[in-house]
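Missing here is one protein chain; the remaining ones are kept as they sit in the complex.
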Amino acid sequence: MSILPVLSDEEAGAEARAVFDDIRATRNTDFVNNFWRVLANDPALLARTWQGLKEVMAPGSIDSLVKEMIYVAVSVTNGCEYCIRSHTAAARAKGMSDHQLMELLAVVGAANETNRLVNGLQVPLDEAFLGEGAP
Amino acid sequence: MSILPVLSDEEAGAEARAVFDDIRATRNTDFVNNFWRVLANDPALLARTWQGLKEVMAPGSIDSLVKEMIYVAVSVTNGCEYCIRSHTAAARAKGMSDHQLMELLAVVGAANETNRLVNGLQVPLDEAFLGEGAP
Amino acid sequence: MSILPVLSDEEAGAEARAVFDDIRATRNTDFVNNFWRVLANDPALLARTWQGLKEVMAPGSIDSLVKEMIYVAVSVTNGCEYCIRSHTAAARAKGMSDHQLMELLAVVGAANETNRLVNGLQVPLDEAFLGEGAP
Amino acid sequence: MSILPVLSDEEAGAEARAVFDDIRATRNTDFVNNFWRVLANDPALLARTWQGLKEVMAPGSIDSLVKEMIYVAVSVTNGCEYCIRSHTAAARAKGMSDHQLMELLAVVGAANETNRLVNGLQVPLDEAFLGEGAP
Amino acid sequence: MSILPVLSDEEAGAEARAVFDDIRATRNTDFVNNFWRVLANDPALLARTWQGLKEVMAPGSIDSLVKEMIYVAVSVTNGCEYCIRSHTAAARAKGMSDHQLMELLAVVGAANETNRLVNGLQVPLDEAFLGEGAP
Partner (left out) sequence: MSILPVLSDEEAGAEARAVFDDIRATRNTDFVNNFWRVLANDPALLARTWQGLKEVMAPGSIDSLVKEMIYVAVSVTNGCEYCIRSHTAAARAKGMSDHQLMELLAVVGAANETNRLVNGLQVPLDEAFLGEGAP
C-alpha cells in the first residue's frame, strides 16, 4: 500500500494527465507505471521529475541500454526493490540478456566489496589518479 | 596514511609479488597501484581479490568500458574517493570522454533521487514488473 | 515475522512494562507499536533506546514536527520501510500535510542526487565553507 | 583536486555564465561556489540541476531553513563532506543556531540507529501505520 | 518472486550441481538455500562466489561465529532482509543467543548513530589515530 494514492487517469488532474500522455508517447506504450501515478499527487513534482528523467535517460554519448544498466547498478547498491525490478525490466526490454544481467551484478558486487576494502585500509591515493581538474 | 603499510615489491613476499606481476602482465603496464600494495599485507586475500576482479572486469557480454562505468556508478553512490578516482581514470584510459562522464553522473544522480522518491512514497510494484523468476 | 517475538504486555517483564507505560503516558495514547514490543526482549536496551528517543524527539530549539520530518528524511535515504511508515504517520499526526510530505521528499531526492554529483566530480571545498571550528 | 576543471566565469561558456548570473541574482550574492563551477563542464546538466534545486529549495509549504536542515540530514547520512559543509553554512546563514545544529544531528543520529534496530529485528508493520494510499 | 529462476538440482547444470554438492558437504546438510539456486543461472559466478565465501567465512584468526556476527552487522547496516535473516539463522546455529543478538544490534545501532555525529560535525582526526601505515 502506497503512502499517497495511486492515481488513475480519471483521478489525476489535467497537469498530471498531460505528463501521463507524454510518458505514453515517449515510450510508445499505453502503460503508465505506479511511480508516476503516485507522484501525480504533486503535479509540479511529477512534471519536473519526468522531464529530468526523460532527458537523462535519452540516448546521448552513452546509449540507452547502458544507462538502464547504470540505473540498475545504483538501485541494487541502494536496495530499492521497486527500482531494481522496474529498471531491470526496462533493460531487458532494451535487449539485456540474462547473462548480461549476471555480469552487471557481478561488477556491482565486486565494486561494493572493494569499496569497503579500500575504506577499511584507508588506501592512500596514487598520484597517478590525480589529474585533470583544478585546483 | 594507510592503516597497514603500502608494500613495495621488495617488501612484499613472493606470493604477493607474483600477483603484482600478473597485474602488470594483464594491464600491460609497470604500474601497480596502492590498493594492491596494501592488500599485499594478506597475500591470500590479495590473490583472491585480484583473481576475482580480473574475471569480473574482463570483457564478456558487457564490454570493458561499460563495466568501468558501472564500477564508477557504485563507487559514486557509496562515496569512496579512492575508488571513484581510480576507476574514473581507468574508464578514461579505455576511452570515456568528459561528456560521457557527465552523462554517467547524471544517471547516477537521477537514480539516487528517484530511489528515494520511491522509498518515501512506498510505491507498490506494478504486476508488469513481476515476471521471469520462480517461485 | 520478526526475528524475536513481539511481546504483549503480559509477555513483557516488569521493566519492559514500565517503559510501555511511559510510552503511553508520554504519547497520550494506549497504543504501543511493534518496535518497542520487539525491543522488549532486552529490557535494558528498550529502556535506553526509549529514554534517548524521548529526549531527542522532544520539542527544543527545533519543533517536534520538523524533527519528525528530519527522521523521515533519514529513513527514506536508508530505505527502512517500517521507519518511513511509522514516522510519516507520526509527522501527519503532528500536522504534516500531503503537500508538505511531497516537498520533504523532493528535498530528500534532490539532496541524494546532488550528493552523488559532488562525489563523482570530487568538487573541492570552497574556502567560504570552512569556518567556525578549529582543529 | 576536482575530476573536471573548476571553471571561472571567463572559462565557462555563455550558457553556463547565464546560470551563474541567475545563481547570483537568486541568492543576492556575487559568490558562485565550486559545485556549480564544476557542473559547468556540462552546461545542460548545470542548467537542469540549478533549475531543479532552485524550485525544490524555495520556500513553499516547508520553509527554507527547514529545507536546508533536511538537506543536511541527508548529506550527513550519506557522508558527503562538501554537501555537509556547504548546506550547514547555508542553514546558518538562514538563522540556524549551534544548538539547533546539535539537535538536528541528534535526530539524524537517532534515526540512523533505530533504522538499524528495526532492520536487525525485522519488526513487522503495525496495521495502524498502513493507511491513506491505494491499492 | 526472484528475477531469475530458483533452480532445482534437476534444472541446474552439472557445474552448478557440483557447487551444490560442495555446499552440502561443507555445511554437512542436505539444504541448499535459494541464494545459491538463483546464482546457479550463471555457474561461473556461482562457483566463484561460493569458493570466495567458503574461504572468507571459514574459521581463521577470527572464529566462525564472530564472522557471522560481522556479516549480520553489515547486512543490518545495508538493510538486506534476506541476508539478515539467513545469517542471523546461521549465527544462531553456531550458538548465538538471543541476548548476544540484542548486544550485536545495540553495537550496530550505536555505530550507525555515532558515524553520523562524526560526519555532521566533521570531527578532525586525532594524531593518536594515525599510525602504522605508510606513506
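In this document, chain identifiers A, B, C, D and E correspond to the written order of the chains, with residue numbering beginning at 1 in each.
Note that in this section contacts are C-beta pairs under 8 Å (C-beta built on N, C-alpha and C of every residue); 3 or more make two chains touch, one makes a residue touch a chain.
All figures in this text were calculated on a predicted structure; none of them were measured in a lab.
Judged over the whole assembly, touch between the missing chain and the shown ones holds for A, B, C, D, E. Summarising the interface, chain A meets the missing chain with residues 72, 76-77, 79, 81, 84-85, 88, 101, 104-105, 108-110, 112-117, 119-122.
In the full complex, chain E contacts the hidden chain through residues 1-4, 6, 31, 33-35, 38-39, 49, 52-53, 56-57, 60-62, 66-67, 69-71, 73-75, 77-78, 80-83, 85-87, 89, 97, 99-100, 103-104, 106-115, 117-126, 128-131. The chain not displayed touches chain C at residues 1-6, 38, 44, 48, 52, 55, 130-135.
The definition used in the following text is that only the chains that are shown with their structure count from here on.
Across the assembly, chain A contributes residues 1-4, 6, 38, 49, 52, 78-80, 85, 99, 103, 106, 109, 121-122, 124, 130-131, 133, 135 that each touch 2 or more other chains.
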